[in-house]
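All protein chains but one are shown in place.
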Amino acid sequence: MLQYTIRRILLIIPTLFFVALITFTLAKMAPGSPFDKNPDKPPSQATIDRWNRYYGLDKPVAEQFAMWLGNVARFDFGVSITRQRPVADIIGQGFPTTAQLGLQALFLSLAVALPLGIVSALRQNTIVDYASLFFATIGTTIPSFVIAIFFIYIFGVGLRLLPFVGWGTPQHMIMPTVILSLGSAAFLTRITRASMLEAVRQDYVRTARSKGLREQVVIVGHVLKNALIPVATVVGPAAAALITGSFIIETIFSVPGIGREYIRSIVALDYPVIMATTLLYAFFIVVANLTVDLVYGMLDPRIKVGK
Amino acid sequence: MADLLEVNDLHTQFFTRDGVVHAVDGVSFSLAAGETLGLVGESGCGKSVTALSLMRLIPQPPGKITEGSIVFDGQDVLKMDDDDIRGIRGNNVAMIFQDPMTSLNPVLTISRQISEALELHLKMDKGEARKRTIELLELVGIPSAKKRVDDYPHQFSGGMRQRVMIAMALSCNPKLILADEPTTALDVTIQAQILDLLKNLAREFRTAFILITHDLGVVAGMTQRIHVMYAGRIVEKADTGELFANPKMPYTWGLLRSIPRLDERRKEKLIPIEGLPPDLIAPPTGCRFEPRCQYRRDICREKEPELAAVPNAKPDHEARCWGTQNVPGGGWLVATDWRREVGDTSVIEEIRRGDDTAAAGE
Partner (left out) sequence: MATATTHAQERAAELNVLVRRQRSLWRDAGYRLMRNRAAVLGLAVIVAAALMAVFAPVIAPYDPTLQNGKVGNFEPVWTGSKYTSPDYVLGTDVLGRDMLSRLIYASRISMVVGFTPTLVIFTLGIAVGLSSGYFGGLVDQVLMRITDVVYAFPDFLFLLIIVASFRNSAFGLLLDGLVLIFVALAIVGWVGVARLTRGQILQLKEREFTEAARAIGAKPARIMWRHLLPNALAPLIVSAAFSVPGAIIGEATLSFLGVGIRPPTASWGAMIQQAFPSFSTNPWGVLLPAVSISIVMLAFTFVGDGLRDALDPRMKT
């Protein structure tokens, strides 16, 4: 188990290396320079040369990548081209906001999905079940930015109940958090419900009933324990979905997090920021998946982790 | 002697999209304390549903017990409230299921799964329950039970898991065990061991049991009486010895023809019964076996026979067949020699000898 964990942790490094390599290669293949943003007033060649030297863009590509890697190892992510600020500063400033948004959304989606999925499976084909299926279908089907539009129209523009620009007060957090959580909540509800339905019709549940156990004991002690294992395995992908969802939500609601910064850097081809943020996201996703795999190994006795 | 179990006119139905399935359609039988009974028939004849009905474990919906009574130990199971029936399940009546690979909970330890019933019904504390669990595992022949008690089901082989199921069923000293095809999912070599274990322990604990199987060869030597089921009904009832010596119903003959044997000494080919059991949504109005029966006459299609005493047989031998009943238009099978009809009877002879030895040993 320990050996397996260590191996998995070490595997993070090559994975991140490839992510960085792909991102770097793609960014280098991009035509156009981040400096010619204003077509009416192109910067002089001398200025461009100076900037190129400053950002090390005059060196061969391989050397640039090596240099970049070396810097990253020292937690130096370079300087944003369009903002003229260290990337580490930009990320450091946005990170708490993004982390708060993401965690709130993750907890909210679990808090909604687990009870909803369980109840709708136990009350299959009742109004509760149909309502949760409806919610799950909407949430997994309609893209978050479209749902955001409807929310803003109803609660922001129409009822004027909630602000929809900026971040800070609890009121500001409600819409971004709810909408960001919606997709994952819907997805997890579906999985929980399906997994419960699968578990309740297993033979061992009948065995448990044949022992004379109370229905609550059968559900909690026998069904849930099995049904939640598949759910745990998709919390990783759900977390990844939250991360990518946060770009869009932060952009729509002008939330000052890394997601909005990321989209800005993508549009502006600000690749020091693109590189650093991509790497950061990849890191979180790898760690989330690793955690889930290890938890899975602990939850399911049939999985012999490390063998 | 008051019977331990008395089932009267039991009807269990499943309400499906295609119609109402009459899975168990008027089954009656009784069982004395400590008595053993074999319930035999093809897949889909309603034997498992009968067993599940006895414990009220029919999934509802779509299933429902629509008629009849099940009197266990003087109480009607069908009239009990949920708490009372739970007090009986696992405590007075226990069940062993067909597939030990899926009938144990994969994420709970063996210890947990057996102790559960002990703590619930016998009010043992955790320590006592664990001690008793280890004793039970030793009793069913699990080697180094003390070490293995904390293992999970996947760490056991199929045969070992079925032993665990038996330990679980015996845990609260039930008066009745329902064993639903307990060996079907197991290797042939393991089957005999498990059957022996079940028989010996039931005798030791003086537990009545109902053994459900599709294989007449399995019940021989296991149970005192045999009820043959077909299409939701009991079609022949007899003592085990009587049934093998003097089977009456053509369906039973078909089952006898299809007993497999391991050593392939059977001279003729195994002959399966031709055709499929009838659709239980709209069963035939006459004898339910009539469409597949090679001895049928017009009367069979017109009217369904009752389960009635068979002439020239032991008094408690009954069959649901016009051919064996001395009624106008019936009785054409009374004098038929079943041995000629079945063909190779060597397996049956062997089973009978084994059964006699077993009986003599008692």
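Going by the order they are written in, the chains are A and B; count residues from 1 in each one.
We take it that a contact is a pair of C-beta atoms (placed from the backbone, for glycine too) under 8 Å apart; a residue touches a chain by one contact, two chains touch by 3 or more.
Just so it is clear, the model here is predicted, and its values are computed rather than measured.
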*Of the listed residues A:T5, A:N52 or A:T244, which contacts the missing chain in the full complex?*
A:T244
_Out of A:V72, A:A88 or A:L197, which residue would touch the omitted chain in the full complex?_
A:L197
*asked:* Could you pull out which residues of chain A are in touch with the chain that's been left out?
replied: 11, 15-16, 18-19, 22-23, 26-27, 29-32, 137-138, 140-143, 145-146, 149-150, 152-153, 157, 190, 193-194, 197, 240-241, 243-244, 247-248, 251-252, 263, 266-267, 269, 274, 278, 281-282, 285-286, 289
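In this text, only the chains that are shown with their structure count from here on.
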_Centre-of-Cα separation between chain B and chain A, whole angstrom_ = 55
*Which part of chain A faces chain B closely enough to touch in the complex?*
201-204, 206-214, 221-222, 225-226, 229, 299-302
*Within their complex, state which residues of chain B touch chain A.*
55, 57, 59, 86-91, 94-95, 97, 99, 102-108, 116-117, 120-121, 152, 154, 165, 168
